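Have a look at this one.
All protein chains of the complex are present and in place, except for one that has been dropped.
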Amino acid sequence: MIETLINIVLFAMLVLTALAVVRINQLFAVVMLSGVFSLLSALLFVTLDAVDVAFTEAAVGAGISTVLMLGTIALTARTQKKSTRSGMVPFIVVVVTGAVLVYGTLDMPGFGDPNAPASLHVAPEYMIGSIKDIDVPNVVTSILASYRGYDTLGETAVVFTAGIGVLALLSGLTRRRREDEEEDV
Amino acid sequence: MHHHLILRVVTKMLVGAIILFAFYVQFHGDFSPGGGFQAGVIMAVAFILYGIVFGLNKAEQVFPSWLVHKLVALGVLIYAGTGVASMLLGYNYLDYGAFNPQHPSHGQHWGILAVELGVGVTVTGVMVAIYYAFANRPPPMKDEDW
Amino acid sequence: MSAADPHYVAKTFMDHLPILQVVIPLISAPLIIFIGNRKLAWIIAMIASAAAFVIACLMLAQVKDGSFISYHIGGWAPPLGIEYRIDALSAFVLMLISGIATIVLPYAYTSVKSEIPKRLHTLFYALFLLCLTGLLGMVATGDAFNVFVFLEISSLSTYVLVAMGAGKDTRALTAAYDYLIMGTIGATFFVIGLGLLYMTTGTLNIADLADRIANQGANRTVQAAFTFIVVGMGLKAAMYPLHHWLPNAYTYAPSAVTTFLGATATKAAIYVLLRFMFSVFSPGFHFEDWTLYLIFIPFSLLAMFAASFVAVFQTNLKRMLAFSSIAQIGYMLLGIAMLNATGLSASIVHLVNHGMTKAALFMGVGAMVLYSGSAFFDNLNGLGRKMPFTGAAMVAAGLSLIGVPGTAGFISKWVLVQAAFENGWWIIAIAIMLSSLLAVIYVWRMFEVLYLTAPAEDCTATDPPLPMLIPMLILAFACIWFGFDTELTLGSARVAAEGLLAGSAGMAH
Partner (left out) sequence: MIYLDFIIGHLNYWLFIVLMMTGLYIVVARGNLVKKIVGLNIFQTAVFMLYISIGKVTGGTAPIYPVDNQGHMQVDPSIIYSNPLPHVLILTAIVVGIATTSLALALIIRIREVYDTIEEEDILEIERKLSAADNKTHGPAMGGRA
């Protein structure tokens, strides 16, 4: 019961934050609210038993991405111009997308249903396998690094891509000074 | 921020603690939440904090950008290299059982340790590199003018 | 095969082909950055993509009879672990992607020097390899979520590669930003679709998904998943009317990037669409037939006409070719919507034929831009006469784009028309021919500019250096060669199409 109550309060705050982001024109406030949104969702992830995800969301969403966004608005602009465009087309796009999703929920297994296909197929094998094959208590770690380790390699490659992408856009690759001297820029 | 004495003292104390915590998260991921990615972010935060308080030049003296760029690549090489190693031992790509055929679960431990290290190294490198790249950009106007 | 298996047999090089296909470029990219040497960067990239091409050819030879190779990454059998699964279709597309990469790199060596500042060259080749890795990974994998991860590797590197055109025209930056927003929305839609599928099946392995969806019946969650996956991948594939990112991205990207993307990126997205539409959702999935007939056919017809029509009224050759790409994607989707083996083989063979054709054309434009500074028609006047070999290559490729008999482009359109007749859709067959007429007009405009106008008097243009010219000529030659010898292209496409139509049965364990 308490859990439901916490969930409802969290949801209310999440929706309010998101709506505030729509309305507010001060980019500083928008960025801060986006950090708040991440923290709130981290809390929600904890109530949904996803502690690893909560940890990451807090570190990334509320930490790194807020810092980067603050850095960006310091380098660009701090207010948003009032939009003069009519909101009809985006509104229709959003309503249609949402309607398709709601239609999709109609045949979904209920929330927390222990007999949902996702809980019956594959997942139990990970729970057993983590003890038997890998001997690691944190099942998330054993899936992340071993069963689906290749996804994580891809993820590392994505981070790497973003890193060198930012270098390509903003600064270029730096090399050790003495090598630089032979380099003709 | 040269005149903020308290900030500087507190930062000096904090940076060490943050780095220690990053190592904890890195190597304790098997037992509790966390792993290479989170550790990398936390490690990077230590350097970013140092850079914000003591200035970019100081940070680049501690952690020069050529080294950062090498680390960015090194992490992926460690991860992908772990897979190549298992392949050379006659197993499938990223099959950590290869590292200890008698006790596959021990092999798994070694493999997980290696790849998490790879993730941590790359993420630290990338986050610091991005911070350097952003901080090196000239702002359109000074902070005082806002 | 589990990791705990004590009687493990050491594997040979040939057993590892599927993973090497993707991992070789994946490792080479950080290696380039780690070494940090500009000259070595190109050499490493060249070796890596050539190796990938050889591997793709070896695999196609293995699976051309309709069989498939399955590789269990990490030694975990699917659906627990991630599986690489190569069948005729994936091997064929892998060969196209790695082949184009191999042929673009020598060309890039010269073209990049003139278009991108020197300090970015090392990064360029690393990003190029990452883009290649992502595209290959999307095609090789047999795991639905793994598709997303590799899709993002290729997308992120593509955004930066497009933005690298900013040295010549700053609009490359906004083109890259637009592409990033659209691409990320597309990828997120794809992820939503996967989430819905996972919810109803509990698995992410494509073959396993197919088995479990087959006994779902009319499930509304699965229908929503289908919609999101098609829209998400449609954005990536520049499916009309989700194509808005494409013209600017292709126009302002550096020539080598446009060539590579134009020939491969949208093709990989179409491959994923095919994979999901036929291997995951079987063609018997009633909702899918309905979508194909009512949505795909009108929109692909619209793409064929509207985009071709816009292409006719362009004054920038690169941009004209970009619009023509949107129209050609219409042909591929039309072939899919025919839902018969002939239509599918037309789509698949057009994927490859159009890839080669467009690569040759974009290369030609890039070579001319080297001298003229821009791809606007009035700057290209008479360049075909000044640059005879480049001009010849572009003529051959241009004819293939129209679909003149004796060229690769003819084969794909011919098979497509046949497929339309098989279904008794003669109106659509006529539409295909009519839209080809529009192609005649815009390609004719290109010929007119290149040959029938007088070059500027002080024009010093000559054919580009050999590393640029030879790839172009090879591709142009391929456009003609595959117009006569259809054994490799159409043969593989037919095997692939039959494998797809067998649906989940073709993918079963």
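Observations on the structure shown:
In order of appearance the chains are A, B and C, and numbering begins at 1 in each one.
By our rule, a residue touches a chain if its C-beta (ideal position, glycine included) is under 8 Å from a C-beta of that chain, and two chains touch if they have at least 3 such contacts.
These figures come from a predicted structure and were not determined experimentally.
The chain not shown here is in contact, across the full complex, with A, B, C.
Note on the undisplayed chain: of the listed residues C:S111, C:T227 or C:N248, the one touching it is C:N248.
Although one chain is not displayed, its contacts with chain B can still be listed: residues 31-33, 37, 130, 133-134, 137, 140. Interface with the hidden chain, as seen from chain C, comprises residues 145, 148-149, 152, 156, 159-160, 163, 166, 170-171, 173-174, 176-177, 180-181, 184-185, 188, 191-192, 195, 198-199, 204, 244, 247-248, 310, 313-316, 319, 323, 376-379. Counting over the whole complex, chain A has residues 7, 11, 14-15, 18-19, 21-22, 27, 30-31, 33-34, 37-38, 41, 44-45, 48-53, 56-57, 60-61, 64-65, 68-69, 71-73, 75-77, 80-81, 83-85, 87, 89-91, 93-95, 97-98, 101-102, 105-106, 108-114, 116, 118-119, 122-123, 126-127, 130-131, 135, 137-140, 143-144, 148, 151-152, 154-155, 158-159, 161-162, 165-166, 169-170 touching the chain that is not drawn.
Keep in mind that, in the parts below, only the chains that are shown with their structure count from here on.
Centroids of chain B and chain C (each the mean of its C-alpha atoms) stand 35 Å apart.
With centres taken as mean Cα positions, chain C sits 29 Å from chain A. One inter-chain figure worth recording: chain A and chain B are separated by 19 Å, centre to centre, where each centre is the mean of the chain's CA atoms. In chain C, the positions touching at least two other chains are 3-4, 26, 29-30, 33, 36, 73-74.
Counting only residues that touch two or more partner chains, chain B has 69, 72-73, 75-76, 80, 83, 93-94, 96, 104, 108.
Considering their complex, residues 100-101, 103-109, 116-123, 125-126, 129, 132-133, 146-151, 153-155, 157-158, 160-162, 164-165, 167-169, 172-173, 175, 179, 183-185 of chain A touch chain C.
Residues 51-52, 54-56, 59-60, 63-64, 67-68, 71-72, 74-78, 133-138, 140-142, 144-146, 149-150, 152-153, 155-157, 159-160, 162-164, 166-167, 169-171, 173-177 of chain A touch chain B in their complex. Put simply, chain B touches chain C in their complex at residues 69-70, 72-77, 80-81, 83-84, 87, 90-97, 101, 104, 107-108.
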